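Moving on to subunit A:
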Amino acid sequence: MSECHYLFKSCILGAYYPEAERCLRVVFDRLDTQYVDDPAQSSCTGHGYHSGIYPLKTTLEVNRRNFSLARGKGCDDIVTSCVTSYATLKEMKKLLKDPIKIYHGLEVLYEHRNEILRGLKYNLEGIKVVTHHGCHYTKIFYDDVKAGDPERPVLLDEIATSLGGEVLDYSERSLCCGMGFNHLLLDQEYCKKIARRKLESIKKVNPDLILVHCPGCLLTLDRFQGILKQEMGLELQIPVLNYTELIALLFGVASDEIGIKTHHVALEGVIERIKE
Partner candidate 1 sequence: MRRLAIGKKISSREVLEDLRAEDIGLLRCMQCGRCTGGCPAAGVFEDFSPRLVMHELIEGETENVLKGDMIWKCGQCYTCHLRCPRGNSPATVILILRELSLKRGYSKDKVKEIAAKCGVLMWKKGVNFYEEGSRELPDEAAYEVEDILRRSGYEAFLKALGVDLP
Partner candidate 2 sequence: MKIGVFLCECGGNIADVINLEQIRNILESKGFFVRINEHLCSDQGCKHIEKCIREEKLERVVLAACSPMMHGKRFEDTVAVLLNPSFFEIANIREQCAWVHSSDEATPKAIALIGAKLERLKSAVALDKIIIKPYNEAMVLGGGVSGITAALSLANHGIKTDLIEQTGTIGGHMVQIGKVFSPGEIAVECALCSLAPLMSDVHHHPLIELYDRSRLKRVAGSRGRFEVEIERLPRYVTEDCLGCGRCMYACPVHVPDECNLGMKLRRAIYIPFPQAIPPVFEVDIEACVGCGKCLEACDIGAIDLKMKKKAIMLNVGAIVVATGFRRFDLGQVKEYGYGRFVDVVSQMELARILAVNGPTKGKLLRPSDHKPPGRIVMIQCVGSRDEKVGNSYCSKICCMVALKHAAFIREHYPACEIVISYTDMRTTGFFEDYYRHAQNLGVVFIRGRAAEVVEDDGILLVRMEDTLSGEQLEIESDMVVLSEGLEASDGTIEVAGILGLSQREGGFIKEEHPKLRPVETDKKGIYVCGCAKGPKDITESVLEANTASARAFEYITGEVTLETGGLSDDEFLAEIDGHLQWKKRGERVVLAFLDREIGYRCADAIGAKRLSYPANIRIVMVPSIGVVKEHHLRYALERGVDKIILGMHDNFDLEVPEDIEDRVLKYRVYTPYFRGLCEVFERVV
């Protein structure tokens, strides 16, 4: 990884969980990790690309610009906060034969996992965690998964364990969160059924929180708990945290600043337990 990362921001986080993305910058600052936050960076088109609303050519051209912006800022890698950005940029880099390197923010923090421990104000002792790694991180460029097997990635698991948490296994670990790109923006039948399968499997092991690293997964697993309750009367109430939010929280960043208000499932309870 290079000296200075080009931070690649997510559309979903920007619109729905802005604090979660801010947390990545907070954590990077704490870890003295250099990055460029370039306001000119556009969306990678990823969500729309996988929904079918951008032809390949459009996606290629939009990202050719993003790659050149990164290079213009002196960065030879891009660190994304979204797994679909990660996969989309990687795919476009491959097709454009661009030398730029693409990483996901989680990978950077995974590299620094020991340094994180030094700055902790709180830890996860007594907290039961389940993890969900985004499909577009593990399944598309499966050879690049940094820890564990693509069918059982363990980046989040190792981080959670090193933070003192207990990671629980669950049967639908490798299942998609249910976001489904075009499905999310249309009738959501796919989203509801898959999110339900996923969440019910998680509920069986009764964790204190679900740890994710993908904006789409965060959105789906968090917000669909409300939808499933409303439409099917399903009582789940499992807090979902992005890895950036969790680490910022453990660094002592105030609850408001990690954006608990943006979450559908209340985080207060689990935060209180962490701070105990």
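The set was built so that all candidates are chains of the complex that A comes from, given by their letters.
Here is the rule we go by: contacts are C-beta pairs under 8 Å (C-beta built on N, C-alpha and C of every residue); 3 or more make two chains touch, one makes a residue touch a chain; residues count from 1.
Remember, predicted model here, so these are calculated numbers, not experimental data.
Put simply, of 1 or 2, the chain that touches subunit A in this complex is 1. Against candidate 1, the residues of subunit A that register as touching in their complex are 9, 11-12, 14-16, 18, 39-43, 45-58, 60-62, 65, 91, 95, 135-136, 138-140, 142, 150-151, 174-176, 178-183, 185-186, 189-190, 193-194, 197.
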